[in-house]
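Shown here: the complex without one of its protein chains, the others still in place.
Moving on, here comes chain A:
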Amino acid sequence: MTTFTAATTAETLATVAWAAAEETPLEILGHGSKRGIGRPLQTEHTLDLSKLSGVTLYEPAELVLSAKSGTPLAEIETLLAENGQQLAFEPLDYGPLLGDEKGKGTIGGVLAANLCGPRRLKAGAARDHILGIAAVSGRGEAFKSGGRVVKNVTGYDLSKLMANSWGTLAVLTDVTFKVLPAAETEVTLAVRGLLDDHAVAAMALALGSSAEVSSAAHLPERVAARVAGGSLGSTAATLLRVEGFGPSVAYRIAALKDLLGNAGPLEEISGEISHSLWRDIRDCAPFADGLEKPVWRVSMAPAQGHQMVLALRMQAAVDAFYDWQGGLIWLRMEHGDPEADLLRGLVRQYGGGHATLVRAAPSHRAAVPVFEPQAPHLAALSARLKAEFDPKAILNPGRMA
């Protein structure tokens, strides 16, 4: 068991080239903050990128930032905040959910796991903001793709291909992201006491208006108490986030109040409570309980998610809450069994999507496909693509299997 700690692209290249020649697998690691996701790896060697660190280019007026892949996300977010900017896709922090500390994770890991947050609805995920990469393929070859400008259709978008590849195609050495101005003002409108189906209808109404809602989540009764330090109380809360310039936010919140006046009691939440509740929803804080009960992250069409959950409740004990207008469903399986086949069958039955087992005991992760199994032709295509990048299967072998 050897850990190679690469501090430069050349050292990364040398390590991967050596591993390719020896045909010996490597676990690719940043801070290891998401190590608990995916099938447990049994590799002899580890390539540690946490020293491959540093912001290499930041031009606020050009809305662009480049960094070595092992740069801490926290360092980048601090730098952006100092300039009134942000990664608009709001990458979630898996630490608390997976029983680790907050604030870990590298910018390379952000792309490799295609992280995002409640603003996914309006602003997209890491895949929508990546402009360019440099990486080392499993062949031990350093290549680049994309650039540092927003509009670029020169050649295949291999940068996007790195999103959600979990280190199985290439080892990222450099990433360039689009950055955006942070909103001047944020206000959250809460509709209280709605059942899931009414909440989903209210969110669809709000998102279908011109109020430019940037996030829409529904925390059912009791789950609501587990965000923002309990300040919402335990009554169900359907939350709509409005961001932008002050006068615009005030106007749009008023418009939403008119629109949803009959839906239920309304509350306006602003300032730090609003920030902290969206951070907690982003990080799945309601299920960050220090337990090992399986937690699923399910993506479906927004109007169908709660129907799937209703059907699931007939056959399994689950706790659930919704983000993305109802399209992102976080589920905690109360009896300890992931119930993968049951859940995935219901997802298919209610219009399709995908379910990822983001937290589970290692024994479950080894036995249950953590990532949604793909249809045969698509699985074969993905396998061919993997073989083109990593013919000796040395990069995180089996992690996405």
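Simple rule for what comes next: a contact is a pair of C-beta atoms (placed from the backbone, for glycine too) under 8 Å apart; a residue touches a chain by one contact, two chains touch by 3 or more; residues count from 1.
To be clear about the criterion, contacts and distances are computed from a predicted model.
Enquirer: Could you tell me which of "Glycolate oxidase", "SUF system FeS cluster assembly SufBD core domain-containing protein", "Xanthine dehydrogenase family protein subunit M" or "Amino acid ABC transporter permease" is the UniProt name of the chain missing from the displayed complex?
Expert: For the chain not displayed, UniProt's protein name is "Glycolate oxidase".
Enquirer: From the list A:33, A:145 or A:215, pick the residue that touches the absent chain.
Expert: A:145
Enquirer: Considering the whole complex, which of A:300, A:346, A:360 or A:395 touches the chain not shown?
Expert: A:300
Enquirer: Pick out the residues on chain A that sit against the missing chain.
Expert: 2, 4-7, 11, 14-15, 17-18, 20-22, 59-64, 84, 114, 116, 120-121, 124-125, 127-128, 137, 139-145, 147-158, 160-161, 163-165, 169, 180-182, 184, 204, 207-212, 244-245, 247-248, 250-252, 255, 299-304, 324, 327-328, 351-354, 356, 371-372, 374-375, 377-378, 381-382, 384-389, 391-392, 400
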